[in-house]
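This is the structure I want to talk about, given as structure tokens.
With one protein chain removed, the remaining protein chains of the complex are shown where they sit.
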Amino acid sequence: MKIEGKQRIWMDYQKEIADDHFFYVRSCVRQNFFPGSEKTFLRILQSELQKDIYENPSHTTCSGIGYHADIVPFETSMTMVARQFALMTEAGYENFTTSCITSFGLYSEVLETWHHFPETEQKTRDFLYKATGRTFKKPSNVSHASDIIFKFRKKISEKGKYRLINRQTGQPLRVVEHIGCHYSKMFPSKGVGGAEYPYVLTGMIDEWGGEVIDYPERRHCCGFGFRQYFVQANRGFSISCSKKKFESMEPYKPDMILTNCPGCPMFLDRWQYAISEMEGKTYGDNGYGIPVLTYEELAGLVLGYDPWDLGLQVHQVPIEPLLEKIGIPYDPEMKFRNISGQDIGRPESPSFLKFYPEKV
Amino acid sequence: MNFRVLGMKSFGYTITKDRQIDFDQNDRKVTGYINAIESSIRLCIGCGSCTGTCSAGHFTDFNIRRVITLVQRGETDQLKKEIRKCMLCGKCQLVCPRGVNLRNLILTIHNILETYGI
Amino acid sequence: MPDLYNKLFEDVRVREGLKACLNCGTCTAICPAAEFYDYQPRRIVDILQTKDDSQIEALLKSDTIWYCGECMSCVTRCPRGNAPGKLIQALRSLSQDLGYFTESEKGRQQLAIKRTIGKWILEYGYCLFPSEILPGLHPEQGPIWEWEYQHIEAVMTRLGANYKGTGPGILRKIPDEALDEIYKIFEVTGGISRFDKIEEFSKKKAREMGMDMESGTNDDYVKFIYTVNSGNHTKKNED
Partner (left out) sequence: MNKTAIIIGGGVAGMETAIQLLRLGIEVYLIEKESRLGGHLNSWDHLFPNRRDSKEVSEYLQLGMNEGISLHLNAEIDTLWNDKKKFNIKLKDGTRLNSDALVIATGYEVFDARKKEEYGYGIYDNVITSVELEEFLRNNELKRLFEGKTSKRVGIIHCVGSRDEKVGNLYCSKLCCVTGVKQAIEIRERMPDIEVFCFYMDLRMFDRYFEEMYFEAQEKWGVQFIRGRLSEAAENQDHTLLIKLEDTLTGLPLKMNVGLLILLVGFVPSPETRRLASMLGLKEGDDRFLCPADEHTLTNSTKIPGVFLAGTVKGPEGIAGTITDARAAALQVAAYLTSRE
């Protein structure tokens, strides 16, 4: 592998990412499964980087999941997107940033559609006005939240307490990066590093001291497939896709998987559990699985935030082996406590996937 | 260590193996035997004249052009299912622009599959 | 028979995503659905470019158009600028508009999606809400989700959510005025009428299949379409 070849491609896909004053919209999946990540993102931007980032309480889903499960017509989704732009315009912002990759893809698709078929933009404006009385300006910059963390990766590194180094061996941690399909597969120029060798997560891993693994099924979808997961009868497709990725990455002995899409980390985390229950097979060291992190969680760890403030307790694949490797202290007693530190019970252990570290 | 244990949980769906042609996993011994015995198979250019004229193909989804490809890829399970549908009329052979001995090919496939108990 | 090809061509996604296919197969090569289902995105483009309405009708009534996961990997690779994934979206829309979706096992599942995701969008302002993700219907979510679900408020609060609260924040209650706005958007743009069609055609189909269909997710028809997989979707591995 010649890294210069990739570096040359990265040079070709330099993306404009706004520097400050962001209008932030949340993700359906991330809020449900990784709420700590959204919280951490805002904390990093506001407290560490002193950026202005605003959330309007009236913003909603972009309807992207419904759109890609095909129950929501394109016209409806375009108007939902237009409403978010209207809230941004009314609040005096121009830089739009999304927590979700499906949303990021949809915003990009809608803007491209309006560009190539201007009559669709006019129709959307009419729909929005009729339904809400609102008007809007198009954003001058659209970024995914991972673009912003990428942009400030050096600053995070400078302020950081930890590096992605195995403290026992002194070797860089081996990291699988998994990019959400809708980040750049539709519009390669909209993603940092393009579609074939995206650099957005690789850049963070490089900067924070880890080593990126390039394995054969790197580009494969996690298998979410919208309707393929939401309907139980189709879930075999979804899990089979993820399994294919695990089998392909396993020989490289990854220490963790890093993701930028909200759905992928949930599936890559939960399917490891389901595969272990269905087939008895576990991946990763000593039956603990391969920890799956969001970029917000990883940035938070680098900055020295408490793992339980980041929400690492709601992963099915336990995160403690990774914390041990990096040398991040954590209090096992506090893992499953409520906000006042009271005991609210603990999750059961899975049958095969180890969940509670042995020494606890 | 991982064991396959009885009493594994069922979630209402199953994990399946992909249906890609996995060239490295496929057993291509059969491919070798058939190519050695009826070597005209190599000359196929995938034009489909054979399928166009095929008697069985007019009544079933039998595709004799595809049979040749299945042999070359070592897709023996599919091959076995497919060749049962051939009526051995031999019309395909008359139209093949590369002179592939298709009738003998089908007989060879039958023989090889039988000989090796596939 | 309606003028299917021209109807499809009204969809901007078809105008954008259907150029001249040269049947090279770069799309099928990396399509996750092609790996696990009897499916080839190449065939979709090939059939549409015939403009043959009888073939298109068969497609609209088949399981074939419901296998795609819309990852759009095909879009990156096509050497002719086709977008099979976008064509699938247009086909699915038309199949629902005409009621053809109830003719296939996978198509019928649209009702289950409408009654979950569709309902939640209008009710919560988001496609998902934790109290709706029942561990029983999502066993793969594991013991961790069971625990979260049991202590949903405590866990979400611990993780910094503004659970069902007012003002901004994670999993907040979306203000009623905002929910009204999105309902109106769905009304004027055809979203509600799509929902109504899914209901109406499904009801007809349920009657035809002799099944009971109420309005929730618990009746026989919805349970049936949600859980049953005939197993006839991967030709290579059958028998």
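Every chain is named by a letter (A, B and C) in the order it is written, and numbering of its residues begins at 1.
In the analysis below, a contact is a pair of C-beta atoms (placed from the backbone, for glycine too) under 8 Å apart; a residue touches a chain by one contact, two chains touch by 3 or more.
What you are looking at is a predicted structure, and each value in this text was computed from that prediction instead of being measured.
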Exercise. Relative to the complete complex, which of the depicted chains are touched by the chain excluded from display?
Worked result: A, B, C
Problem set entry | Of A:R218, A:K245, A:H315 or A:K354, the residue in touch with the unshown chain | A:R218
For this session: Using the touch definition up top, pick the residue from A:F150, A:Y197, A:Y273 or A:Y295 that touches the left-out chain.
Result: A:Y197
Exercise. Looking at C:A34, C:I144 or C:I225, which makes contact with the chain not pictured?
Worked result: C:A34
Problem set entry | Interface with the unshown chain - residue positions in chain A | 1-2, 4-6, 8-9, 194-197, 214-219, 251-252
Exercise. Which residues does chain B use to touch the chain missing from this display?
Worked result: 18-24, 35, 39, 42-43, 45-46, 65-66, 69-70, 72-73, 75, 98
Problem set entry | Touch residues of chain C, complete complex, unshown partner | 22-31, 34-35, 40, 42-43, 76-81, 236
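Just so it is clear, only the chains that are shown with their structure count from here on.
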Exercise. Whole-Å distance, chain B centre to chain C centre, using C-alpha means?
Worked result: 35
For this session: Give me the residues of chain B that touch two or more other chains.
Result: 9, 11-13, 16-18
For this session: Please list all residues of chain C that touch 2 or more other chains.
Result: 35-36, 139-140, 227, 229
Problem set entry | Residues of chain C defined as touching chain A within the complex | 11-13, 15-16, 30, 32-33, 35-37, 66-73, 75-76, 89, 92-93, 96, 106, 109-110, 112-114, 116-118, 121, 125-130, 133, 137, 139-148, 150-151, 154-161, 166-172, 174-175, 177-179, 181-182, 184-191, 194-195, 198, 225-229
Exercise. Which residues of chain A touch chain C in their complex?
Worked result: 26, 28-29, 31-32, 35-36, 38-39, 55-61, 63-66, 68-76, 78-80, 83, 105, 113, 116-117, 120, 127-128, 130-132, 181-182, 185-186, 188, 195-196, 219-221, 223-228, 230-237, 239-241, 244, 270-271, 273-274, 308-309, 311, 314-316, 336-339, 344-350, 355
Problem set entry | Contacting residues of chain B [partner chain A, same complex] | 2-5, 8-18
